[in-house]
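Some chains omitted; the rest stay in position.
Note that the chains take the letters A and B in the order they are written out, and that residue 1 is the start of every chain.
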Amino acid sequence: MTDAATNMRLKLPIICFILQIILIILFGVLVQYDHETDAREWHNHTHSEYDNDFYYRYPSFQDVHVMIFIGFGFLMTFLQRYGFSSVGFNFLIAAFALQWATLMQGFFHGMHGGKIHIGVESMINADFCTGSVLISFGAVLGKTSPVQLLVMAIFEVTLFAVNEFILLSALGAKDAGGSMTIHTFGAYFGLMVTRVLYRPNLDKSKHRNCSVYHSDLFAMIGTIYLWMFWPSFNSAITAHGDDQHRTAMNTYYSLAACTLATYGMSALTAHDGKLDMVHIQNAALAGGVAAGTAGEMMLTPFGSMIVGFLAGIISVLGYKFLSPILEEKLKIQDTCGVHNLHGMPGVLGAIVGAVTAAVATKDVYGKGMEDVFPDVASGEVEASFQGVRQAISLAVTLGMALLGGLIVGFILKLPVFGAPPDTICFEDSIYWEVPGEEECHEDQLTTVRTEESEKLNS
Amino acid sequence: MTDAATNMRLKLPIICFILQIILIILFGVLVQYDHETDAREWHNHTHSEYDNDFYYRYPSFQDVHVMIFIGFGFLMTFLQRYGFSSVGFNFLIAAFALQWATLMQGFFHGMHGGKIHIGVESMINADFCTGSVLISFGAVLGKTSPVQLLVMAIFEVTLFAVNEFILLSALGAKDAGGSMTIHTFGAYFGLMVTRVLYRPNLDKSKHRNCSVYHSDLFAMIGTIYLWMFWPSFNSAITAHGDDQHRTAMNTYYSLAACTLATYGMSALTAHDGKLDMVHIQNAALAGGVAAGTAGEMMLTPFGSMIVGFLAGIISVLGYKFLSPILEEKLKIQDTCGVHNLHGMPGVLGAIVGAVTAAVATKDVYGKGMEDVFPDVASGEVEASFQGVRQAISLAVTLGMALLGGLIVGFILKLPVFGAPPDTICFEDSIYWEVPGEEECHEDQLTTVRTEESEKLNS
């Protein structure tokens, strides 16, 4: 089932080792403990051990970590014969991307005497950037080799860091949960990549591009973990105190409202009034995406629920009506429907964030304005202009994502990366030793078949 | 396989949208950030960011959240063809119940100038109330439509809040981990509902009311998560400091002792000395239920282990001997055996709580008495009377649960809610699009069958 082109014996080791060795060298040259992880620096000052940011953020970090590795990884196991690749390639590219993101984000977020300082906050940011790559992975799922995915990650992480720098530092936008930086960017980048990699004959693998009963249950593990920990995701790097607290709560209610909308819309639109697992697995999460920008603002639970409710409706409608159009008319083969889960809800989140920022008042935020909108608090800009900044940020993100995806898509077309042929997409056995081909299984399967054969013949 | 009555195309969207829109409106009118989530309020006072309750309780909240969505959801996937519904309906009714519980509990727990104030503690309480509904779901699992479940949740959440108010506020009982409020209430409510919904011809679906190999492994995911995070559950809303610490530890040892008792009893009672997955999946958790009331008290690890040990024994005996009697004599069809996991251990926990409260002394508790038994510390009541309060609370809970379940059971009998017929219980495909019926699968299955057929014929 494997021909020379897709054989990974040399390609994958070469890229893994080269990348890891480069990373190690760059970490050796550039990276240092920050003043909260360095033994000497931390003990140079008098403070409570609790002042260490570790205690504010590490539980959130671990929740985000679970979302990245279990959440994204298992969400994509819905395909019947692509579970090893879904979890396994997710694991590989995430392990690479978080290291590379540490460097890229450290470079753009400001270096200290030529050194990148790292701690729990940079770890969360690295995981966030990784999430963006994994969203793009969802768009090309089943149609790419691990080498292609690593190459995509190299470029996407870099562009992510540039875009994040423009938004948060240059434009002064707020986007704690990454509706723009993570979701919109990752989705439209991935959609453009999959557009460039368009396979007119993908229907040759159509019979594998669907789920089986247990693969859908595995995918629900991913869904539920993403759903549960999204409040931690959105609040992981907001300011301490009320900000983290409020963001988590807003996201919690947005997701709950989104879930009811999803079930309602799924029964309404799906075949014969039956619920569709694709909707439940994905659209129920749109409320977390859509609360990514405004979650830290004084959105109120009421506002959060409206946002989540709309996100769920939009997302199901996207799966039902828009995805087929994107595939047929625009030739965008979006395996996981990231446009519906991350793309449109991300744009919705960005818009909600812009509006919520524009209507912020001193009366509502009090002294808390400094945490949420420091430039508004300092009088540097009006709240309405903060809204404009947010809107510009969305436009920049879309532009960066689409342009970046275009270029990277063409790079990934190089034949050297070992992409699977059209006939063997969505199939683990092209890159994995899959049980059932081993000797010990052969024995057993023979036994079973013989038994069945006897029963059938008797 | 679906007839008009069970078709959800209109019923489910209507109830989802109506409920969610009502929730949004009520949240808009009634709900506000509390002073730890509100930007202005929090910044109005001088305090360390760490004083924000978020840091005391959010890790516990997330553990509880995992128990509600993964724990309960996957515990019920043991049925061979009901995994989508187990996880999926669990997800739906939990997402609804936590919103509705926020309102109901906020209403009864005291409003502030006509407003309900919410934060991480109310989120935990909402999840707790949701847990009670999910316990009742376990009793009726496989025999109800999602619309019935939502209707049940509407009423059960309301009654839960009333009962909780009576116990904790009016009677001054202590029940941090909810042996009474959550487990006893949820179990007996659900048992009464399933009694009223008795199906004499349920054996027509008997062949689906059992597990397969991998469905039992999925269920173990639920079991293990419930088991691991039960210490967080019982300690999530106790007083800060020693109370949270002690409660978590008591529960940890209670569960460990319960597990050994469960394995021993399972081998002793089950067929041919073999372990029964039903016992392991359920009875091993009874130690957490039984430590729900006394866990925050000075129960000692020694006392906790005795309680857990007894709970495990009772629970296995219940599955082995009592459940068949309940079904045959009392016509209680308790799919998950919630009587054995939540009912009897909950009552045991309530009794242990009453006794432990009655013997509390200043000598043992010191100034910590204020946290655990404030009325005893203030001299308002004697410890022995606190024990009486606890016992009365158990009786009230049982009465509320049975009466509530009776009424709600009859409401759920209305034919409009789309309950499945006796012949198609414990079956996903009545409410879900199940893979294997799709075209792409049909293709593939045909291929496989053809191959097999060729092999068999050759």
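Remarks
The rule is short, and it goes like this: contacts are C-beta pairs under 8 Å (C-beta built on N, C-alpha and C of every residue); 3 or more make two chains touch, one makes a residue touch a chain.
Because the structure is predicted, anything quoted here is derived from the model rather than measured.
The complex is built from one repeated protein sequence; 2 chains are visible, and the structure file as a whole lists 3 copies.
The working rule: only the chains that are shown with their structure count from here on.
Rounded to a multiple of 5, the Cα-based rotation taking chain A onto chain B is 120 degrees.
Chain geometry summary: the mean Cα position of chain A and that of chain B are 31 Å apart. By the touch criterion stated above, chain B contacts chain A in their complex at residues 2, 7-17, 19-20, 23-24, 27-28, 31-33, 36-44, 49-50, 52-55, 58-59, 62, 65-66, 69-70, 73-74, 77, 81, 83-84, 87-88, 91-92, 95-96, 98-99, 118-120, 123, 146, 214, 218, 221, 429, 431-436, 438, 440-441, 443-444, 447, 452, 455-456. Against chain B, in their complex, chain A makes its touches with residues 50, 55-56, 59, 63, 80, 206-217, 220-221, 224-225, 227-229, 232, 240-246, 248-249, 252-253, 255-257, 259-261, 263-265, 267-268, 270-277, 280, 284, 298, 300-302, 305-306, 309, 363-372, 449, 452-453, 456-457.
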